[in-house]
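Before any comments, here is the structure.
Here the complex is missing a single protein chain, while all its other protein chains stay put.
Chain nomenclature is as follows: A, B, C and D, assigned in order of appearance, with residue numbering initiated at 1 for each chain independently.
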Amino acid sequence: MSLAANLRTRLARAPASIIIMASLLGAFVLMALFAPLLAPFDPARQSLIQRLRPPGHTTAQGLTYLMGTDDLGRDLLSRVIHGARASMLVAVASVSVSLLIGSALGMLAGWRRGWIEVAIMRFVDIMLSIPAILLAVLAVAVVGPGFQTLILVLGLTRWPRYARVAYAQTLQVATLPYMRAAELAGAGGPRLLLRHILPNIAGPLLVVATAEFGLMILFEASLSFLGLGIQPPTPSWGTILSAGRQYLERAWWLTAFPGACLFLLVLSVNVLGDWLRDHLDPRSRPRG
Amino acid sequence: MLRYLLSRLLQAALTTFGVMTIVFFVMRLSGDPVLLLVPEGATREHIETVRRELGFVQPIWRQYLTFLGGLLNLELGVSVVQRVPAWDILASRIPYTLALAGAALLVAVGFGIPAGIAMAIWRGRWFERPIAALVVTGQSMPTFLSGILMIMLFAVTLRWLPSSGVDGPASVVMPAIALGMLSMSTFARMARIAVVDELSKDYVRAGLARGLPLGKVVTRHVLRNAAIPVVTIAALETGNLLAGAIIVETVFAWPGIGQLAIQAIQSRDFLVVQAIVLFVSLVYVAVNLAADLLYAGIDPRIRLGKP
Amino acid sequence: MSGAVLDVRDAAVHFRSRGGFLRKAGAPLKAVDGVSLAIAPGETLGLVGESGCGKSTLANAILGLVPLTAGHIKVAGRLVDSADRDSLGTIRSDAQMVFQDPALSLNPRLSIGAAIGEPLLVRGLARGSALRDRVALLLKAVGLEPDHASRFPHAFSGGQRQRIVIARALALQPKLVICDEPVSALDVSVRAQILNLLVDLQRERGMSYLFVSHDLSVVRHIADRVAVMYLGRIVETASMSVLFGKPRHPYTQALLAAAPEPDPVRQRAKPRRVLDGELPSPTNLPPGCAFSTRCPLASDLCRSERPRLSAHPDGASVACHHAEE
Amino acid sequence: AQPYRDSITIDLPNDAATLDPHLQWDTDSYAIYRNIFDNLVTRDVSGKIVPQIAESWRQVDDTTLSFKIRSGVRFHDGSPLTSEDVAYSIRRIIDPALRSPQLSQFDQIASAEATDATTVVMKTKAPYPALMAQLVKLSIVPKAVVERIGAQAFNLQPVGSGPYKLRAWQRGVGVTLDAVPDYWRGRPPFDTASFRVVPDVATRIADLQTGRADIVRQLGPDEAVRIKSDAKLQVLAAPTERIGYMFINAVSGPTQDVRVRRAIAHAIDRKTLIEALLQGYGKEVDVVLTPANFGYIEGIGGNAFDPARAKALLREANAVNAQLSFLTSPAYDRRLVEALQQMLQEVGFKVDIQTMDHPTFLRRRQGRPDEAGSISLGRWSCACQDADGVIFPLFRSGSIWAKYANADFDKQVDAARATLDEAMRLTHYRRAFEILRDEVPGLGLYQDFAIYGARREIRWQPTANEAFFLFDMRWQP
Partner (left out) sequence: MTAPVLDIDRLRLEIGAAAVVDGLSLSVGQGEIVALVGESGCGKSLSALAVLRLLPDAVRLAGGRILLEGKDLATRDMSSMAAIRGRDASIIFQEPTASLDPLMPVGDQIAEALTAHRSVSAREAMLRAREMLVSIGISDPDRRLAQYPFELSGGMCQRIMIAIALICGPRLLIADEPTTALDVTIQAQILHLIRQLVAERGTAVLLITHDMGVVADIADRVVVMYAGRVAETATAEELFRAPRHPYTALLLASIPRAGIKPKSRLATIEGTVPPPSSHGSGCRFASRCPLAEDRCRIESPPLVDHAPGHQAACWRSGQVATLGAAA
């Protein structure tokens, strides 16, 4: 039984909460993929006389804004649906870039030790010490704003976190007898790292990755004040939220809906991540 | 041991040097502050005069050498924007930053780690749920939102806490919670995973077999074994709390380094940025060195330096 | 010995003792100290000795898993102690090891099929269904079911894990297998099966074994020659029949006397003799013979001067001042 | 009326950069230090230039002004303010060695001499009509103190002659001022004034609601609406000399074509912008100048909102779907940017918003024309209430902001700068604005309002020059 097959059978036996979370995540993914088909309105279409309408507001022409409108009179529902696209793309792209770079370098450092360790880990320290904002500013000044720049900045500034976690875990795992057994079996570097170390350190990495997943969506919003975010009028949850916080008292829906979406997305990613980790561990069979 | 420490100190110096070099060039490449200093209607000649007066027309390598010279003399220079030594500007913020970071760490560790352990021990039972929900909330709530929501609830509506500023310990409560929430989630989940990992090992069963209750097995044995990822995260988060508090400090008008950093970056106050980065990187390197030493302290199998 | 599969010369492994923070480390622990031995192709050398005397450490050193402090080790003519990664790789396809502690030497996240197949896979010797078939054969050979291959280590009993580790070591059909307590966790019928397998392999392929065991009946059954270790040193080597027939070193004698017989009547009739005396600390060995603290024959000479290994006409070498008594 | 509280707390978005009035010049430093120092002259509520330290002044010739200095004014350290201090202050700010960022506002001044105890004679390099307007910003510092303690220390412990003196400056936290009871203009209204640094506007409002702050600066229109709904609070707002305008690149990109620029002008519905987004806190203008400035010409006639005409112009210029890059920074209201983008797209432009941080924005906007983007927003104030300080730097060829060159226009603004005759200047400006109307290198959108939130009991009338004089405020139960 391969790992994937193993996982499949486990998924079939997963508790209801996992199924719910998986469908939730699936729904968000579908929402992102088919946003143009799902959104009732053009998310960029403004109507300044229809600013800040509450959810369910129906105009004289009979158009209904299910989630209300934002501060430029755009349909919030359509923006949230389209926002899923940008936000999830940012999260997936930046998390995978930094997870890849970070865990590879971290494992290498923890396993090889010696000067490679010093070089990698001190570089990690350097990257961690430089405020991300600073690099973001430079990137915007030199490369110009845009989605690629955003991913570049997020990927470049976040990988050291993964690297440190991977490094610390690898240090510990590398001392275990089964690593020596694998070495004896003739496993070379890549195999030792991928087959022996990685599965045994995947848990903490997964925790960081799932935590970062939500963070990246929020980060995009925080970076938008430097111009690094998704450029308007393309919506993202982060920018909708940060724009909405000005209207907390007047228009709660501007933060409540995208906030709830974000919460549910992060929840599902976290719960699935933890479940995945638990079930990648062959020792923890479901109870009963 | 001593040799290891010395070599790490040397590495720390190199790291700091690397950081400062990168920051120096990053700042210079992203444009000088002159345009921000002069009034909007300034003429080109005036701008050039100021630029020359401030030394920004020199070739960049010469500026770099000057900067290195200053660094060697522990001179951080005088801010061109505020006309005050950069170190003074930084120093006035450090106490606030330490207070906030400390309080936030207290929130994060004080709640996060017990929550993580509880989730691991009660895995799959119903009490795990509410804790998990809280943890996820911490992770999915943008600080800029949680901050202002807290202000509206605790300051405006309930009048329990001051809405902003730095008057006494009450002032630090909300910023610390807002800042600590995120780290708290990370701590909790990291602790949970690490503890779950350990709980499946044979020595736990052996601990139970000698009559220790599960709680004791966890506190006496599991925690230490699970500590490495948690220590790693703690080191990472400490750095984050120090410098990453930009939004929280802005929302709560907390005069820490984060706020200063963003202002200095935005006004291209090079010397202040450099001073901040120097400080942060020193703290960072120290904290991570401590973490690396702790790894070996926690797990005697991990030998320091070369294997 | 020139054609030897394994040639160990004056090997020593010392462990730095842990110092505290900024504290100087204490005296090193001499786990293996000046050990020389050799194994010819097709030969089995039994290694017995006190628990903690350095058998596993020596085994690890032979495969380059623990650095040597002094001496040289050659496996199939290649020096282990100065080997780079590449030649270590070659050495390890000639020599494999059955680890003493199967629970820890199996990666908990690797199915046992993958673990057993790993040496074959990484050396490009088999893949896909061919690999599966080889793994199935190996599993059968050690008395496990082929369909166990997809299970993970935690789901096996101690003895089953032991067999998995044996299967992994045999996968490459190496010239030399170092067996560190390979059968101690097995029930006697499975043990017999494994011993038969080892003997068969030796007959067919001329494999050599370094066979570490506490079970003297097993050693007697499988070994051609036996080396007895005590506190990091070899105190006696002899051919199997000589050693069991005429043990010369008092420690060897004690060992043979203490070996229980699988017959309650005879066993219980034997006089019970438990060795008295303190085991010396491996960091602080007495200047003379290490066994002198427990030896019934110990004299002042023993306590002051360390006996050297001296050869006897029947091929035995013994390190004892009173070997002839 | 008797003040019913003896202190006031003000929330500012930023800390003072410096308290030396001759150095930094951002609005937050300004809001604080102008209460510590007196200026040579000042403006009254109506915007007229009136005496302060200078009791009176006389134009001796086109380049010479003579000021009579008020006597009896004392600095906070007790020493009397003399004509020597005034002359020193002027010489100090124009001394390149001080590297004052405000230099360009005063660099027309050639010299200043104290000719006797109460007279200061100032010479300009050439006739300079905006001189008095600039001198509104000149604070008087005590020569003796500055020379004794040096610039760096003076920055931290400023000594002025204003109604308040510095008690404490806690960097990043705020500044506390104490009243000077025997201030020459009378007893200041509050015994102490605390300026607090609160960067986030939402927090400033919360401070106002919880009573932590009595008055807060720099609110947006939407916040004003929010404050209005709170019975304990009031909005204090005034139109300022700040002009909200749109820059249109006349040198590079699709907007080189004047028809395209006109199409942009016709596409924009200022009225809706002001009503819907600015909530009325803005006044429509059709030139790049506010009525609060000298040189504002009524009835030039702008390019009115006319989408049909805009579309026609675009077709005519063969520029349908022209790609406009809209450079912006977080300093500009995101909603305004997006609304403008929408309006332009409606008539057939493709508008690509490029946000960058403010320094980068400035660098590109002021740099090479091909990097300056097709359009961008601006909120301009010269703090001198004179057309010269607005359209000269914005559109005069050779100026860093101008991406436009028109010899006739240059001639008009140069001429208006070189004469002191107000009527002449107005005719030049009329002509200049007509050229701008036809050529559209920029487009006036609205006169900006300064919006403050305050407790109901505060009486204060904000002015066009965005000055923040505590002396003019009162508690009134």
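Just so it is clear, a residue touches a chain if its C-beta (ideal position, glycine included) is under 8 Å from a C-beta of that chain, and two chains touch if they have at least 3 such contacts.
Keep in mind it's a predicted model, so treat the numbers as computed, not measured.
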Contacting the left-out chain in the complete assembly, out of C:L144, C:L170 or C:I234: C:L144
Out of C:A103, C:I178, C:L210 or C:A316, which touches the unshown chain? C:A103
Could you list which residues of chain C touch the chain missing from the display? 15, 18, 48-53, 56, 100-104, 143-145, 154-160, 162-163, 181, 184-193, 195-196, 199, 202, 214-218, 220-223, 240, 254-255, 258-268, 272-275, 278-284
Note that chain B touches the chain not displayed via residues 201-203, 205-214, 216, 220-221, 224-225, 298-301
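In this section, only the chains that are shown with their structure count from here on.
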Mean-CA-position distance for chain B and chain A (Å): 21
Counting in whole Å, what is the centre-to-centre distance of chain A and chain C, each centre being its mean C-alpha position? 51
Shared interface positions of chain C, touching two or more other chains: 154
Please output the residue numbers of chain D that touch at least 2 other chains, ranges allowed. 202, 357, 359-360, 363
Which of the residues in chain C end up touching chain A in this complex? 60, 63, 65, 89, 92-93, 96-97, 99, 101, 104-111, 114, 118-119, 122-123, 150, 152, 154-155, 165, 168, 172
Enumerate the contact residues on chain A facing chain B in the complex. 113-114, 118, 122-123, 125-126, 128-131, 133-135, 137-138, 141-142, 161, 164-165, 167-169, 171-172, 174-175, 203-204, 206-208, 210-211, 214-215, 218, 221-222, 238, 241-242, 245, 248-249, 255, 259, 262-263, 265-267, 270-271, 274, 277-278, 281, 283-284, 287
So in the complex, the part of chain A that touches chain D is made up of which residues? 44, 46, 48-49, 51, 71-73, 137, 140-141, 144-145, 224-229, 231-233, 243, 245-250
